[in-house]
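Here the complex is missing one protein chain, while the rest keep their positions.
What follows is chain A.
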Amino acid sequence: MNCRSEALEVSVEGRQVDEAMLALLHTILLHRSTGKFHYKKEGTYSIGTVGTQDIDCDFIDFSFVRVSSDELDRAIRKAVGEFKDAMGNGMDGMGQISLEFYQKKKSRWPFSDECIPWEVWSIKVNVVNLANEQERQICREKVGEKLGEKVINIVEVINRHEYLPKMPTQSEVDNVFDTSLKDVQPYLYKITFQITDTLGTSVSTTMRRLIKDTLAL
């Protein structure tokens, strides 16, 4: 199975990084989250309800919809916060944050479970520094428009209805979905990022994370 890979790129000011990333990641996760599964006898299951809420950005002329789940929001904010810290505050720079959806494939001991990605969203971020308030105001509006275009791109990709993991049985649900949240159930995902400094050399935190994940049993 080939992993589907989509790339998005945005240029934002330093203080807009958080909101821009949250907007795009939440938009993707809105489409990749279902209600909680409740398995019953005879192989049937019922699905809970996903609520949504509007979020207005403070530094961008933009509003987006996210899943009504504080737990999910906290997890995404944590990852975006780490990404922003790694980018550095107020510095020009480039980075890339990746949202990867994967399935777990059980392996026999002593090998750990294999994570097979089936969809990867890579968001490249260029951080710019602006000189005055007028430029910032223009940037607010322009970034808002750009994010709108990205949302349309995301929706276009998702509505191609390409590969989605089959609905799992009860024993396999943890291989496909993240069942740790109490109100919604996103597909298994992980967020990683890479930072490129202004000189263009890459500091690959992804490698570190991959090694950490592999070693974690």
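Keep this in mind: a residue touches a chain if its C-beta (ideal position, glycine included) is under 8 Å from a C-beta of that chain, and two chains touch if they have at least 3 such contacts; residues count from 1.
Everything below uses one rule, namely that contacts and distances are computed from a predicted model.
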{"item": "Protein that the absent chain corresponds to, by UniProt name, given \"Response regulatory domain-containing protein\", \"IBH1-like N-terminal domain-containing protein\", \"Autophagy-related protein 13\" or \"Annexin\"", "value": "\"Autophagy-related protein 13\""}
{"item": "Full-complex contact with the absent chain, from A:50, A:86 or A:130", "value": "A:50"}
{"item": "For chain A, residues in touch with the removed chain", "value": "27, 30-31, 34-36, 38, 40, 42-54, 56, 61, 63-65, 67-69, 148, 151-152, 154-156, 158-159, 161, 167-170, 182-184"}
